[in-house]
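Missing here is one protein chain; the remaining ones are kept as they sit in the complex.
Order as written gives the chain letters A, B and C; numbering starts at 1 within each chain.
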Amino acid sequence: MDFAFDAETDELRSRLEAFMDEHVYPAEPVFEQQLAERDDPWSSVPIVEDLKTEARSRGLWNLFLPGEHGAGLTNLQYAPLAEITGRSPQLAPTVLNCAAPDTGNMEVLAMFGSPKHHEQWLRPLLDGEIRSAFAMTEPDVASSDARNIETKIVRDGDSYVISGRKWYISGAMNPNCRIFIVMGKTDPDAEPHRQQSMILVPRDTPGVQVKRGMNVFGYTDGDHGGHAEVVFDDVRVPAENLLQEEGSGFAIAQARLGPGRIHHCMRLIGMAERGIELMCRRTISRTAFGKPIAQQGVVQDWIAESRVRVEQLRLLVLKTAWLMDTVGNQGAHTEIQSIKIATPASVEWILDKAIQAHGAGGVSQDFPLAGLWAAARMLRLADGPDEVHKRSLARRELKKYLPERK
Amino acid sequence: MDFAFDAETDELRSRLEAFMDEHVYPAEPVFEQQLAERDDPWSSVPIVEDLKTEARSRGLWNLFLPGEHGAGLTNLQYAPLAEITGRSPQLAPTVLNCAAPDTGNMEVLAMFGSPKHHEQWLRPLLDGEIRSAFAMTEPDVASSDARNIETKIVRDGDSYVISGRKWYISGAMNPNCRIFIVMGKTDPDAEPHRQQSMILVPRDTPGVQVKRGMNVFGYTDGDHGGHAEVVFDDVRVPAENLLQEEGSGFAIAQARLGPGRIHHCMRLIGMAERGIELMCRRTISRTAFGKPIAQQGVVQDWIAESRVRVEQLRLLVLKTAWLMDTVGNQGAHTEIQSIKIATPASVEWILDKAIQAHGAGGVSQDFPLAGLWAAARMLRLADGPDEVHKRSLARRELKKYLPERK
Amino acid sequence: MDFAFDAETDELRSRLEAFMDEHVYPAEPVFEQQLAERDDPWSSVPIVEDLKTEARSRGLWNLFLPGEHGAGLTNLQYAPLAEITGRSPQLAPTVLNCAAPDTGNMEVLAMFGSPKHHEQWLRPLLDGEIRSAFAMTEPDVASSDARNIETKIVRDGDSYVISGRKWYISGAMNPNCRIFIVMGKTDPDAEPHRQQSMILVPRDTPGVQVKRGMNVFGYTDGDHGGHAEVVFDDVRVPAENLLQEEGSGFAIAQARLGPGRIHHCMRLIGMAERGIELMCRRTISRTAFGKPIAQQGVVQDWIAESRVRVEQLRLLVLKTAWLMDTVGNQGAHTEIQSIKIATPASVEWILDKAIQAHGAGGVSQDFPLAGLWAAARMLRLADGPDEVHKRSLARRELKKYLPERK
Partner (left out) sequence: MDFAFDAETDELRSRLEAFMDEHVYPAEPVFEQQLAERDDPWSSVPIVEDLKTEARSRGLWNLFLPGEHGAGLTNLQYAPLAEITGRSPQLAPTVLNCAAPDTGNMEVLAMFGSPKHHEQWLRPLLDGEIRSAFAMTEPDVASSDARNIETKIVRDGDSYVISGRKWYISGAMNPNCRIFIVMGKTDPDAEPHRQQSMILVPRDTPGVQVKRGMNVFGYTDGDHGGHAEVVFDDVRVPAENLLQEEGSGFAIAQARLGPGRIHHCMRLIGMAERGIELMCRRTISRTAFGKPIAQQGVVQDWIAESRVRVEQLRLLVLKTAWLMDTVGNQGAHTEIQSIKIATPASVEWILDKAIQAHGAGGVSQDFPLAGLWAAARMLRLADGPDEVHKRSLARRELKKYLPERK
């Protein structure tokens, strides 16, 4: 259980922090400005491309991706880097080509894609030329139970035909999002975890209808391509677009979600740190009832509690990363669920306090806090709601004490 | 301490509920549709005017306003009506001409305005022809301490000249918002609570610059005229625009805030009831892990806790209304602070659970929950943050036990 | 919904407060002293008998009991009186002959007992000459589900024979506790709510074994006769000892629990008020870091939050009392559950803060706070744990939205 950062990580942290200080933080207001001025509310903006070029030239690129296709870092190496990007979560992950959902999609393609998939989709994604989406959640069923998924993927000769409705498909409103990984059922009569398959659907396939952007507490997240509702209306793609074989969809989803969850948690810690910094700076600078707000006991209570929570979360995330590196994602299952349960809820709490300390400014567009809060809140729902993870984790805990079944 | 609804209240409740069922709830999707289609993101939409006409014809108009100018109800009579409007808070309060900030502004004009003010501004507000704004909060200071206000109101001959910057001026983005009640300092050297004055500033006065709409968690609240940042750049108005005399601003603000706070709390209870209803309906209709979500123990815990909280809040609001009616706003000071502390926080909690029970739908524009949540959250800040009210209430509690000073 | 105190209540409140000030509060240290000095750790002490005589002479006696046998007050009349006794819960309820479990037992006997039961047991209880116990909870099953009860009551000729094990039988360690009302099953094959019966078992019946006192967080509650573990080993009593007919036990229990729960909640509110008073007095009188602790923001937050919570609880308790008076206990079912859920939890929170404000003194025997806390905590378990009440209340809430079954 050694969480010390090795020399490579330390070097990358320094390099990344320099990049943040020199380029990312100064670009935040420019980014906001360009977003406000663009014509298409779902498109990216020039500053992002500029920063991508700069990041790549500095060797800060695809850090999330282990193995030959990416930077080859371990989870433990990547964790402190992802945390740093979380301090500016609208910009930094994207410009390092480390933003969800592309990260998870690249992992899926790298692990489960064919050479042709690599060539056609993984390569331009790795190069940051296109974006991608992951289409799993459906509006018409409780998607927290993956067995409820109703989208159909039906074999028809050399093709598969896909029909169904998805929503909250992050990134899919961006016109540069070119490829969807779609989860659906190929065999509703198979055993529960072998009914699903995943298939690649290019955005421009006939029958793909990107209907509208879904909101998150008033935010469209248009800077990230939003969260689309997408209808697949008898969409026909070549059979070779299927990832692996029929029935492997659930397993691929599991493989994708482990790293996805920890990446979110790493970034959430950076978001919390940003929140604490802003809370301190603001309360030092504002005076009420005769003294700086920072001297109010209640505010100090918030700050202390926030620090104590973040320290605990970070260590649990690091342990989880270390476990994933050493015993594999399956062996780290309890820990991945633990950070998924603990991190969004605690970070939401911290950001709520930072908001309150800012008064009306806290809920405004002049500070990143309300947006960070909405992202944290969303993660109590996304990738499985807290309640489903708790239920599963509790059952595993209880199993320790159940009499053996023969 | 008699909270029973009298015959008049019961009759009004029935009439209002019929109006809600027949007109308001069915109009909600139309309203959303018209909002999406309008050109000016800050303007009102036709359905609102239609409903206003209908409401007025049914005698559901200006219910909030006691005395000759309004419906003449007591606070206790108005409370259950305001609660009902809170079930559809984007539409109902407005179409009954009972929406903040106009309500508070009409009260101020009715109580403290001159006959000329009545003629010029109160009359069209009572008729729902124009909107108004209340300009108090400033971006550059901690406005939770009213003594921090920096806007200057300087006498110059027969005029006053106003200079300062305000933000979160609700309603002010709406082009039909014609009159601002502005709080500023006429005498920074007077004793702390006699420094401020209030003055009427027509929107079209030279020097009034409505700069931009401020957001609340991603929401512009454009349907209510948003929350404007407004700069007053040497704005000159006739001296007769001053409300009462110089130095009376703090007292007027206090008089305005008591009813304002309880109206918000009444509506919040309706919002909570809407949330509980939606939470029940949704969890009954969705199935996960083999049974309706409503049968999950954790969900039942949320529902029970929500019901128990709402019942407590409602009673405290009713008691506060009754006290205001019987001993006056000053005598109900502790209770007004108590509901201001308890209601937004508890209702926020309830709405959070209703959101979680909806999955991604909960944070979306397809359900009113995320918007209701943002409104509740905002009220932990607006009209004095929780912490300021708690501090003040605690001091009064402690005073009971302090040795008498001679 | 009129909660105003009528003239009789106001007069009784004044009389009771005078009695508290003149006799009860001054007796608290004497009581502690006598408890420490007695030989039998389960017996009562002389000061209690003195105060009983005084209370009765002042007409402060059996206030809890409606109808001819008691003071004849309504629940709404009794509520503020019970609250006052809650300020000194170890002494005041007992000396007014208003202490659990005798109160519930007297109610049961008054409502369901035969004339002979009245003569033999109700009369001396009403006169405060003997004590009684209610034997329901069992150590070997989850008693939160009444259907689990395993004690057997078997008819044998003119007798019933009782066998089973009970615990947490409050008051039963006191040698002056002469009569047990025992809940058991007469017919395990009947439908679930007709299996149980209640029967009177005099303490001196052969086979009754009072084994030991059970603790509550280290407290024996020996001043109230403790909480006994009692074994009934083939205990034979005359058939006439059965209350009502066989199978009526569950209904009697329900009838007993409604008033019992609200009495606890009334007193809990007085306990909370005592806690707030002590918290204020202590923090005013102690200085740390250069100012009285009462001026610390965090402490003020506790005080304000406590006040706000108590006001809400009291109103909900009053409404429940009023409902029980006007529509009956059955009609007040949801409200009784609501106060049972809300009151112990909130009062526990308040007392925890009062303890913390006292430092080590808070957990000590020199202040009543830790004892009050344990009593409040126990009530999250006793008379049905929170979770069972929440589950039941939620189901009723959900029922409003379920499709009608035909």
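The definition used in the following text is that a contact is a pair of C-beta atoms (placed from the backbone, for glycine too) under 8 Å apart; a residue touches a chain by one contact, two chains touch by 3 or more.
This is a predicted model, so every value here is computed, not measured.
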Per the touch definition above, residue among C:Ala27, C:Leu278 or C:Ala374 touching the missing chain: C:Ala374
Options A:Ile341, A:Ile355 or A:Leu369, residue touching the unrepresented chain: A:Ile341
Touching the absent chain when the full complex is considered, from B:Glu28, B:Glu54, B:Asp301 or B:Asp366: B:Asp301
Given C:Pro26, C:Pro139 or C:Pro238, the one touching the chain that is not displayed: C:Pro139
Interface residues of subunit B (partner: the chain not displayed): 296-301
Sites on subunit A contacted by the missing partner chain, in the whole complex: 1-5, 276-277, 280-281, 283-284, 294, 297, 299-301, 303-305, 307-309, 311-313, 315-316, 318-319, 334-335, 338, 341-342, 387, 389-391, 393-395, 397-398, 400-402
Contact footprint on subunit C, counting only the chain that is left out: 137, 139, 141-145, 148, 167-168, 214-220, 286-289, 293, 296, 298-299, 355-356, 359-366, 370-371, 373-374, 377-378, 380-382, 385-388, 390-391
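We adopt the following convention: only the chains that are shown with their structure count from here on.
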Angle, in degrees to the nearest 5, of the Cα rotation that carries subunit A onto subunit B: 180
Subunit B and subunit C: spacing of chain centres that average the CA atoms, whole Å: 43
Distance between chain centroids, defined by C-alpha means - subunit A, subunit C (Å): 52
Residues within subunit C bordering two or more other chains: 297, 299-301
